[in-house]
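Left out: one protein chain. Kept in place: all the others.
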Amino acid sequence: MIRIAVAGATGYTGIELVRLLMGHPQVELTCVTSQQYSGQLLADVFPQVGQRVDLVCDPLDVDVIARKADFVFTALPHQAAMDIVADLVGAGKRVVDLSADFRLRDADLYAQWYQAHSQKDLLPKAVYGLPEIYREKIVPAMLVANPGCYPTSAILALSPLLSHPAVALDSIVVDSKSGTSGAGRGAKTGSLFCEVNEGFKAYSVASHRHTPEIEQSLAAMAGQTVKITFTPHLLPISRGILSTCYATLTSEWTAAELVALFREYYRGEPFVRVYDAGSLPNVGYVRGSNFCDIGVAVDQRTGRVIVVSAIDNLVKGAAGQAVQNMNLMLGFPEEAALTALPLFP
Amino acid sequence: MIRIAVAGATGYTGIELVRLLMGHPQVELTCVTSQQYSGQLLADVFPQVGQRVDLVCDPLDVDVIARKADFVFTALPHQAAMDIVADLVGAGKRVVDLSADFRLRDADLYAQWYQAHSQKDLLPKAVYGLPEIYREKIVPAMLVANPGCYPTSAILALSPLLSHPAVALDSIVVDSKSGTSGAGRGAKTGSLFCEVNEGFKAYSVASHRHTPEIEQSLAAMAGQTVKITFTPHLLPISRGILSTCYATLTSEWTAAELVALFREYYRGEPFVRVYDAGSLPNVGYVRGSNFCDIGVAVDQRTGRVIVVSAIDNLVKGAAGQAVQNMNLMLGFPEEAALTALPLFP
Amino acid sequence: MIRIAVAGATGYTGIELVRLLMGHPQVELTCVTSQQYSGQLLADVFPQVGQRVDLVCDPLDVDVIARKADFVFTALPHQAAMDIVADLVGAGKRVVDLSADFRLRDADLYAQWYQAHSQKDLLPKAVYGLPEIYREKIVPAMLVANPGCYPTSAILALSPLLSHPAVALDSIVVDSKSGTSGAGRGAKTGSLFCEVNEGFKAYSVASHRHTPEIEQSLAAMAGQTVKITFTPHLLPISRGILSTCYATLTSEWTAAELVALFREYYRGEPFVRVYDAGSLPNVGYVRGSNFCDIGVAVDQRTGRVIVVSAIDNLVKGAAGQAVQNMNLMLGFPEEAALTALPLFP
Partner (left out) sequence: MIRIAVAGATGYTGIELVRLLMGHPQVELTCVTSQQYSGQLLADVFPQVGQRVDLVCDPLDVDVIARKADFVFTALPHQAAMDIVADLVGAGKRVVDLSADFRLRDADLYAQWYQAHSQKDLLPKAVYGLPEIYREKIVPAMLVANPGCYPTSAILALSPLLSHPAVALDSIVVDSKSGTSGAGRGAKTGSLFCEVNEGFKAYSVASHRHTPEIEQSLAAMAGQTVKITFTPHLLPISRGILSTCYATLTSEWTAAELVALFREYYRGEPFVRVYDAGSLPNVGYVRGSNFCDIGVAVDQRTGRVIVVSAIDNLVKGAAGQAVQNMNLMLGFPEEAALTALPLFP
């Protein structure tokens, strides 16, 4: 049994890692950290794990983590993760980092959208952990930068089109909608039930930090710079991201032809389901699972393709993908701990 | 007191008309019809109107309506409305029709998206009831075609840009999200609580019937044909439409300049609120009201403008706009019965 | 026009007072206070009032309030309200206080459930503002203690039974369920969307502070001490309280006979709707309105009566009842500003 630590276990992503890892036959969760709840039983903070998890939250201390665990997930805020990750890697631990700190390969680009990067030397060693695209690089990686939730949904939706390529690179619009768990567990007025419930809004329009992360992967596929317009919205649901992606086709395609293109591209992938032409995904159909469901439509009147992708932001958009990366890194079956069917209704 | 009939009072739009009309100081609701609940007390079908409305549902009979009322709202399914409306107009009644039957001026276009039109002669006499654009024509109209919910949100969001004009006509994408009351009160599996709750999906992609209705108004402003890509989505909320509209700017604009353009365009409008640059609307802030809230942002990196509009689909998107039209037609203050502030939370 | 102040306007109860008062033909809202948002435009904090309310939030200063307004609503936390209310009354203002501070007539009882009372002298002058029971005393009152949300729902459900009397006094159980706006607008983890959504729980079992408030009114009716078991629960909705009240009948009654008893008791009341036997209320049917809907059933097998009452906790449970009290105090029609039908769906 590999001993696992989750640093930052009392956020929504952290506790989702706990949920998934407890169902993994080849690992043992031996350490959870939490600044806010240090010293408390994890089951007292999250009664849902009662009778199954009897760990006490440790403070965020690299020595403690390194002693207690062989492999580490860091589910910390960006900037806070940076140095901790470096220390863990320095201590010889393999790490899947769920923050944004090691996702952008260009430290200047990172500085432009976030703040200065204190661990630039580590950036070239980090592998972007989207298994459907970068599987081979993930397997031997010491440090995997787990993709953002929006980027996962957008990159999986657009990659087959850009790889072909089938669309005009300056025509891409990504209109995404995320459940509220994406905003984290911090006690902010804007995340209160009464503020979110029965509401819907766009936010961070033309300025969201996931924009360069999406563009980085699309550019890698296109072999040139890609600029997109990205608009996130807040859904009054707990889990799920649906991204509706628009691009102008450079030649004529039917929806069925594009579905065939997507299915060829994702052939054999355990977690990508491409729908038949005419059918479209729903975040409700992936809830609690690591699936990314994709539907493709063509607007013949305007020459645009519309790709709709759905993921659970806490699973394929965070903790599930992180476990998928761990499985690849440790030589486990890629689907281990990730086979449960979605919870519907 | 003008005597008012609501034909089709037991759908969500119909009962919303009842709610609003009961608060109108210059009209009296004297007739409500319902095929399904004919003969029943309206308050037995909708307990929320108990102790305030004591009308019994009449069957859908033009003679009855014509005898009991001076002015008629028809809140019937498309195709079903067509002949009834013609009969009511023939009987000398002024009508606001909330179906799609008289919204498209071109009977062939209507036939292409719906089915054959049986009242083509009446089409030229119908006025498209979007007061912010067509106020003068509405005032004297005998028949007003009340706009669709999605078109209201999209046309109000895009009109200032097309009138100027400030955007490339072939670049427009409208990504709309609607609350579930837009699907009506029919007992369909897809509208069940457990199917909609905690879910989110796109539907009728590149094929929704509101597309030509939006294009008709945009073309009128642009002075030439306009083709858009329109994608509706289903939100797990009861009320509200948020439309996120994208277009490529033909010259450089800041968000503040566009806000000024929008404010000039909607100067004096009682129901359009243009937000300061940097602020964006939320469907929660218009719930139960006739407001259309609009926010404008610019993506300098890609040269696109993003306009976000929010309405209550049952009010500004249906019953409230219908009452606004009636107010114009009957010479009442335009805001009569529509002054209540939104219900939040 | 009477000039009105709302002290504490940026909580959910405060902003609901603003919503209702803006629709009142005989008053003018001239002052809103907020500690947190002092100096900001109210419409910047709550965009829903934009274009209709242009007040800037004042700090909580009795002199300012007294200068700007003739009549004051205090929507402040308990304990904070106490001295402010006393100062306002001292300055000659009539006050409706929405806190708990002047609801209990017995300062010792207050001290036992809350903390020491600093304005005991004022207690005897305060009138409990439940108009259906205490209308005559409210009319001339200088200070009205607006009832709690749970007590309003429970007392209106049980009063006819206790006044008759028809039930055993030691048999009463009140099982109440409240929407989340009842928890206020404070940024607490427990009120986050993801914590509340798709959840349901009991809280403060056998220890909620509204218990003595309910008992005080029931005892007044029964002419002797009454002890009840009261259990509040948290509903994943924004607005609404439903109370299911149980008591053992002291003689045989049918549901129809009890309905008749309730209708006689509430005869002429504008805001109480007693349902036919066999029908039961739903919080959705009172949303946004000042109604209290009541349904009565009898369990013949066990000899118990079950009374179910539904209110909107922010309206009849707070701001609406406060306006109703103001209407009585100022000689306005009791329904002024409270005639809007519930918002459904």
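Think of it as A, B and C in the order they're written, each chain with its own count starting at 1.
Here is the rule we go by: a contact is a pair of C-beta atoms (placed from the backbone, for glycine too) under 8 Å apart; a residue touches a chain by one contact, two chains touch by 3 or more.
As the structure is a computational prediction, the values presented were derived from the model and not from experiment.
Novice: Who touches the missing chain here, A:Q40, A:Q112 or A:S279?
Specialist: For the chain that is not drawn, the touching residue is A:S279.
Novice: Which residue, C:L258, C:C292 or C:I306, contacts the hidden chain when the whole complex is considered?
Specialist: Of all options in C:L258, C:C292 or C:I306, contact with the hidden chain holds for C:I306.
Novice: So one chain is hidden, and I want to know which residue out of C:Y150, C:Y246, C:F291 or C:F332 touches that hidden chain in the complete assembly.
Specialist: Spelled out, the listed residue whose C-beta touches the missing chain is C:Y246.
Novice: Decide which residue listed in B:Q26, B:Q51, B:Q79 or B:N197 touches the omitted chain of the complex.
Specialist: Among B:Q26, B:Q51, B:Q79 or B:N197, only B:N197 touches the chain that is not shown.
Novice: For chain A, enumerate the residues touching the unshown chain of the complex.
Specialist: The list for chain A reads 12, 15, 18-19, 22-23, 46-53, 181, 198, 238-239, 273, 275, 279, 281-282, 284-289, 291, 293, 339-345.
Novice: Need a quick check: the contact residues on chain C for the chain that isn't drawn.
Specialist: Touch with the absent chain occurs at residues 170, 173, 175, 177, 194-195, 197-203, 205-206, 227-229, 231, 233, 235-240, 242, 244, 246, 280-285, 287, 295, 297-302, 304, 306, 308, 310, 345.
Novice: In the full complex, which residues of chain B touch the absent chain?
Specialist: Residue positions of chain B that touch the missing chain: 12, 180-181, 185, 187-189, 191-198, 236-238.
Note that only the chains that are shown with their structure count from here on.
Novice: Counting residue numbers used by both copies over all numbers at the interface, does the chain A-chain C contact come out same (over half shared) or different (under half)?
Specialist: At the contact between chain A and chain C, which are copies of one sequence, the residues are largely the same (over half shared).
Novice: How many Å are there between the centre of chain A and the centre of chain B, using C-alpha atoms for each centre?
Specialist: Using C-alpha averages as centres, the distance is 38 Å.
Novice: Averaging only over C-alpha atoms, locate the centres of chain B and chain C and give their separation in whole Å.
Specialist: Spacing between the chain centres: roughly 36 Å.
Novice: With chain centres taken as the means of their Cα atoms, state the distance from chain A to chain C in Å.
Specialist: Inter-chain centre distance comes to 45 Å.
Novice: Can you tell me which residues of chain A touch two or more of the remaining chains?
Specialist: 194-195, 197-198, 236-238
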